[in-house]
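Before anything else, here's the structure in question.
Only one protein chain is missing; all other protein chains are in place.
For chain A:
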Amino acid sequence: MTDLRDARISRAQFFRMMGGLAVAAAATACSTNPQSGGTTATGASGAAAVDLKFVGVADQKAPMDALLAAYKQAKAGVSIAASYAPTDQVQTSLRTQLGAGNAPDLHVVYPGSGSAMSMTEIAKAGLLADLSAQAWTQTIPTGFKPAFQQDGKTFMYSAGSSVIGAIYNKKVFQEAGIDAPPTTWTEFLGVCEKLKKAGKVPIALGAQTPWVTQLINYALVPSTVYAKDPTFDDKQSAGQTSFAQSGWRDAMEMYLELQKRGYFNDKPNGTTFEQQTSMVATGKAAMAIQVSAVLPAFRDAATSPDDLSMFPLPGSDDAATVWIPAGVVVGLGASAKGKHAEEAKAFIDFLGKQENINTWAKAVAAIPLTQDASSTIDPAVESFLPFTKDRAVPFMDQRWPNAEVQPTHFAVVQELLSGKSTIDEALKKMDEAYAK
């Protein structure tokens, strides 16, 4: 028997083999579903059907699942294929698609400016469809307009706002003998001390996950900066003030005071968001300073979800000057360059109906953008409602001029927590990033 390794083939045999391979490869390539690219085909009903593509961030899956099902009922002939990815990956893949000119018909957009996928950045590049003609855009509250609008035109949809505060485990609080959430900074420190004495980690901090690092500053800065000067953003933008000259310094000192007093878990820089979540959900830690949009994740991890609630983190010793951060929830926009821009805009118009705003807001524990009798507000965020009228400011990054300030903030907080840097150095780096 001829050993396979010694077998020889003639030139003709070789060409036949290669030809066969080529045909097989071509057949495979051609069999790719031609509808996946968002083309028009004929639907079952006989009317022209449209396939739209949506690329979103993982947090949007729950509300979109519900609303896509509703849209299918409302509008036969349009089908929307949705895919989701974590924030970092979405930024990479979507920016590449936008740069290459093959953006999906609908995609995630971050409110305001201050990130590479923010409304301002993409709208300036002319890649977002103008939604200003839609009825819901007329009811955007004035304070939120900078998050949705660029040069007076609306380019993004969002169902409402979320708040940053303390997500806490009521049972752990009760066991430590704490009856009511604190309303001033001193009271807050007292609560932490009680929890620590009761053998609990007062505050779980997962600072290895970059975006988690910023939340304590975001929760404090409304009281230490904006309560004293609501026009801080404008002044900073005009170069009249800076991070280093403002209450940002106080906020960072308060942040580090919590660490110095031993109120965080051990090694926050080595702890992730997931570990932080499970610490609070299982009662090992009493609270975490977090954004309300992740409440569903905390509830999923908890054995009794009703134990979890939220309270505003008091960043001041005078309860009347405590302000809170309330930012527009991550939204979506329609591609201006897509073949089906009109159909994509029609879907956003559908999302803008009050009942759909309610559905979306409920799924992410947000405060609906506009409210009617059927709007529900998650009981966990009810304690924030008295603040939303005139003692709330958007998340800080939504007014920052470039995408570099926020990652710099993440990095300097990690450096501060590891003791490798000082508050002066941290603020200097942030000011430098702001000036770029």
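As a convention for this text, a residue touches a chain if its C-beta (ideal position, glycine included) is under 8 Å from a C-beta of that chain, and two chains touch if they have at least 3 such contacts; residues count from 1.
Following the convention adopted for this analysis, contacts and distances are computed from a predicted model.
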item: Chain excluded from display, named as in UniProt, from "Sulfur-oxidizing protein SoxY", "Phenylacetate-CoA oxygenase subunit PaaJ", "Raffinose/stachyose/melibiose transport system permease protein" or "Aldehyde dehydrogenase family protein"; value: "Raffinose/stachyose/melibiose transport system permease protein"
item: Selected from A:92, A:282 or A:376 as touching the chain missing from the view; value: A:92
item: Which residue of A:116, A:189, A:244 or A:297 touches the chain not shown here; value: A:116
item: Sites on chain A contacted by the missing partner chain, in the whole complex; value: 8, 10-11, 88, 91-92, 95-96, 98-99, 116, 121-122, 124-127, 207-208, 210, 266-272, 402-404, 407, 410-412, 414-415, 417-418, 420-421
